[in-house]
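Omission of a single protein chain aside, the complex is shown with its protein chains in their original locations.
Each chain carries a letter (A, B and C) given by its place in the written order, and its residues are counted from 1.
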Amino acid sequence: MLIYCVIGVAALISILLSKSHNSMTVISVLQSSLSLGVTAYFILYRSLPVYYLSNRYFFMDHLGLYETLITWLIFLLTSIYASGYMKHLIVLNRFKKENLKMFYFAFNLLPINIMFAFFSNNLALFWVFTELTTLVSAVLIVLPNAKDNIIIALNYIFIASTAMLFSFIGLILLFGLTKNSTGTGTLNWDSLLSIVPSISSSVLALSIIFIFIGFATKSGIAPFHTWLPHAHAKAPSIVSTLLSAVLLNVGIYGIIRVYALVVHTPAARIISVIFFIFGLFTIAVAALTMFSQKTIKKFIAYSSIENMGLILVGIAIGTPLAMFWILFHTLAHSISKALLFFSAEVIQEQHEGLIIGEMSDVLRLQPFSSFCLIIGSLTVIGIPLFPVFLSKMGIVLELANVSYILLSISVILFFIVASAFSVVLMDIFSEKSSDDEDLPVRNATPLTIVLPMVILIALIFILGVFIPQNLNDLLIKIVSQLGI
Amino acid sequence: MINFPYEGILSALFVLVLVTAAFILTRRNILSLFTNYAMQSLFIAIIALILFLKENSVTLLVLSILTFATRVLIIPYVIKKIQKLMRIRRDVSFHYLTPISSLIVSIVLIISIYYSFYKFAANLSLAGVSYLGSTLGISLTFIGMLVIFSRKKAITKIVGYLVMENGVLLFSLFFSELPLIVEILIILDLIMLILIAAILAFGIDSTLEEFHQKINPLQKWVKEKF
Amino acid sequence: MNDSTFVFYIIFNLFFAVIISPFFMSLIKKVKAYCQGRKGPQLFQTYYNLMKLMKKEVVYSSTSSNIMRITPYINIVVILLSSICVPLVFIPQSSGSGFGNIILFLYLLALAKFFMALSGLDAGSTFGSMGSSREMTISAVFEPVIIIVFAALAFVMNTADIYRMFTNSVNSSMPFLNPIKFLNSISLFIILIVETSRCPVDNPETHLELTMIHEAMLLENTGKNLALMELSHAIKQTLLMALLINLIIPYGLITTLTFTGVILGAFSFFVKASIVSVIVGVLESSIAKSRLFRLPILFMMVFFFSFLTILFEVFLK
Partner (left out) sequence: MSLDTVSLNLFIAGMVFLLSAAVLPLLFLRNGKRMLRYSSLISAFISCLLVVCASLPVVVYNLKIRFVIYTITYFFSITCMIDRLSAFFIILIAVVSLSVIIYSFSYIEHMIENIKKNMIVCLICFFIVSMIMVVISLNMFAFLFFWEIMSITSFFLVMSEYEKAETKKAGLFYFIMTQLSTLFLIFGFMAIANISGSYNFENLDGVSSIAVNFIFVSLFIGFGIKAGIVPFHKWLPYAHPASPSNVSALMSGVMIKVAVYGIVRYVVDIAQPPLWGGIFILIMGTISALLGVIYALKEHDIKRLLAYHSIENIGIILLGVGLFVIFTNYNLTALATLSILGALFHTINHAIFKSLLFMAAGSVVQATGTRNIEEMGGLVKRMPFTSSLFLVGAVSISALPPFNGFVSELMIFLGFFQSGALLSPILEILMFTCLSLFALTSSLAAACFVKAFGITFLAMPRSDHSKNAVEVKMPMLIGPAIPAVLCVVLGVFSSRIFTFLGFDLPIPDLLVISSIAIISAIAVIIIVKISGRTKYPVRIDETWGCGILSQNPKMEYTASGFSEPIMDIFKPVYRTHTHIEKEYSDKHNTLFQKGFAEIRLFEIFEEYLYMPIARFVMKISADLAKIQNVIEPDSYILYTFVTFLLLLIIGGWFI
């Protein structure tokens, strides 16, 4: 735990001191690779969970480490991608040179923040860190040189923090309940795990709903998802990658932790019904809005909302197998979402300003990134050779045991999503106006932009067909630790 | 301690808090909004003080001092300073709800939350004043949200958010105080949030270049501090 | 033992069909001539025509491909094969090779028609292609009707093999005038008219471009090709007449191979077939050719008759 703090603080200070752009990217790459190494070491060799501080506010358990692993992986790839990408933005004068230092400071602060959120045993502490991530990501959104970024950032802060306030009320309720039943109230997750069965179920359900509202907004569940598409469309792609691949996981992590508390109590029935309603509503809204999206990044944002809805449905099922596939799905989704955003950004820059219908010769101008876009969207739809197929099939199998109507609704919604993807991809790729001579100049894609995409494709192909043994054991350990 | 009628004073303070909330809902002049907010925080600090006198747990005392310091002094000062830069005087336009209808909605809100919480009060052994206090806390949060979406200007939305924050504090006072460290962290987080929201609000109303010039001195100011 | 009789049957049936069928063609021409008050050609005229055509020179059009060259041979071979399917005089024991299958017989005729239509198209002249287009239209609409008639027959005789059908009709003691036999005979007679493109469907005599269908396809054939086509047309007519005769009035038909039986059977078939061709000749000269798009109504009538046979059979039983 301390190692992380040391790496983080060192990175932050060195960014404040460093002057040139390259040094900042090198620092962020270094920080992320180091922390990734440390997390991998912890997962493989340390006996978990480990508790810190006297009042056990921080702890490291398998779920936390798994999510941190995903965070640092995505952050490493984004920082490699960022070097080439930021230069491009500065050249195009869409990013002020002097803001760069602040941008990189916030850019490095965000994963540290998220990591601490994952390591906080105390739910209130987790709440604080999630609130901080909203602020830091708002700063990241606002920095590029565009007017309506500010409105969107403000919009994001308001929606997220108002909802978080409600989940804070839920926390207070929970704290009061534990105080009534055991004298001294506690919000530490592991002690809660033992106290909760003894609490009266109706108030517990109410507090869980309150908490769920906050975290649902953070992870883009249906009626509260409205900030997500705008934030993703306007923010620079590295920020929107972090937002959708990592930040949404924080919300889902919170919901999983809270649901794990309540899964064996009588309140679980009402909670899973509400989760089902919200989950299916999210998939429906996202699936239907996808058809008429005009910018690629907004379209991808809606597909992440759809995936979050799917994860919520998976959580609502509540069986250990469903939870196994949910965790696998978060990893698969983060990877494919990162790949989609990277390739979408390259295509968007190549055809800057053009909406989906008007782009022509996309495949010939940027062959590699359009290939990645196709692979990414195929992964998200759930085509066999890719990982999401396994998780979707797993969830569908579990749904079949729960109830048949839910299964039919969700399978029909997956079908609508797949057709939405095909409609949009057709619009992007099939326009071919000019012949070879007067093709517009092709944006150079330096190695730093291509490398992360290649790594991501390799990861997707590996995960699609073969689940590594220690990943499998890690997920099984998480599920057993959550007590589902 | 002298056992003068706590319930009477507390209910009086509740009324005062709700009156300030009503004012925030309806007032057009921004400066008066800030003063209303400061008074509301003052009342809540007093409530905390009385609760401390009633149950004399140290955290309550520290809490009331803290709320007094931050919510009555520092935050209004920061907002006023930012507001001076923005040179906006009045937030005229309303959205979705006119002042009258927003007041009616808040009344309905308070009643419905009171009744919907009735079931829980039974098995939470919440009696009289503290039950009223916690339901008022939640309804104050909802009123804060009402302010956010019914006012056009960003600065008034920030004040709305602060009112919600007060509501949460009120609820935690009556329902169950959280450990002190958590409270402090939440207040820190609140300050950070208000700072950034205010800068953004300023950014919306001025042109882009001005916004970036303003940000740079702020960056330098932040750098000197740390 | 029955293999050798089957071989003898094949050779006999083939030669018998080849020899007597041109006679019926000229008989029908003679009857039509008498109806129109003129003397008409002598009875063996068709034989002389065939011999003459054999000696004539063969002319191929420049645009035609080798489809034109192979179609006459395919036509004659297919018709000879189908003549084996329909026993004219004596019925062999059903051999293993399943020769008698009705659908095989029908589709052999369809194969002949298919190649004749292609050769019509091959020359590239509008007459030929119009003929083949009309021929395919009629066959497209009429073939299902023929299958329904055969299905009704198969349903009545509960077998799909022509040999067993004929043996059943010979042995069965059905009285002459029962309704099923009557309906069958009408539908078979109409099939004979349509398949050999007689009057209401198509006018065999004329060479006026608009009215001829069957003749249009043969327009480009010359010399021995024309002879072969004419011969196969004649044999087809005999086979269809045989189907009609042997099912409805099977008196001359024999199942055991005796010398006198064969002679008598052949003679009785000859008499019966000439009676039928006289009827055809009289019918042809009494009706005018109907418009192409009025034909489906005629076909519906046959469909209706076979539907009736099935209903009678189902409800009578």
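One rule holds for everything that comes next: a contact is a pair of C-beta atoms (placed from the backbone, for glycine too) under 8 Å apart; a residue touches a chain by one contact, two chains touch by 3 or more.
All values derive from a computational prediction rather than experimental measurement.
Hidden chain, full complex: it touches shown chains A, B, C. For the chain left out of this panel, the touching residue among C:Phe182, C:Tyr251, C:Phe267 or C:Phe307 is C:Phe307.
Among A:Ser83, A:Asn121, A:Thr217 or A:Thr282, the one in contact with the hidden chain is A:Thr217. When the full complex is taken into account, the listed residue touching the unshown chain is B:Ile148, out of B:Ile24, B:Ile46 or B:Ile148. Contact with the chain that does not appear here is found for just one residue of B:Ser32, B:Ser57, B:Thr98 or B:Ser116, B:Ser116. With the whole complex as reference, residues 95-96, 109, 112-113, 115-120, 142, 145-146, 148-150, 152, 157 of chain B touch the missing chain. The set of chain C residues touching the chain not shown comprises 10, 14, 51, 54-65, 67, 73, 76-78, 80-81, 84, 96-99, 101, 103-104, 107-108, 110-111, 114, 117-118, 121-127, 129-130, 132-134, 136-137, 139-144, 147-148, 151, 154-155, 158, 160, 209, 219-220, 223-224, 227-228, 292-293, 296, 303, 307, 310, 314. Interface with the hidden chain, as seen from chain A, comprises residues 148, 151-152, 154-155, 158-159, 162-163, 166, 202, 205-206, 209, 213, 217, 223-224, 226-227, 229-230, 267, 270, 274, 285, 288-293, 363, 367, 378, 383-385, 389-390, 393-394, 396-397, 400-401, 404, 407-408, 411-412, 414-416, 418-420, 422-423, 426, 429-430, 432, 465-467, 472.
Operating definition for what follows: only the chains that are shown with their structure count from here on.
The interface carrying the most C-beta pairs in contact is the one between chains A-B.
The mean-CA centres of chain A and chain C are about 80 angstrom from one another, to the nearest whole unit.
Note: centroid distance chain A to chain B, computed from Cα atoms, is 31 Å. For chain B, residues touching at least two other chains: there are none. For chain A, residues touching at least two other chains: there are none. By the touch rule above, chain B contacts chain A in their complex via residues 119-120, 123-125, 137-138, 141, 144-145, 148, 154, 157, 161, 164-165, 168, 171-172, 175-176, 178, 182, 185-186, 189, 192-193, 196-197, 200-201, 203-204, 208, 211-212, 215-216, 219, 223. Contact residues on chain A toward chain B in their complex (touch as defined above): 16, 96, 98-99, 101-102, 122, 124-125, 128, 131-132, 135, 138-139, 142, 145, 147, 150-151, 153-154, 157-158, 161-162, 165-166, 168-169, 171-173, 175-177, 179-180, 185, 187, 200, 202-203, 206.
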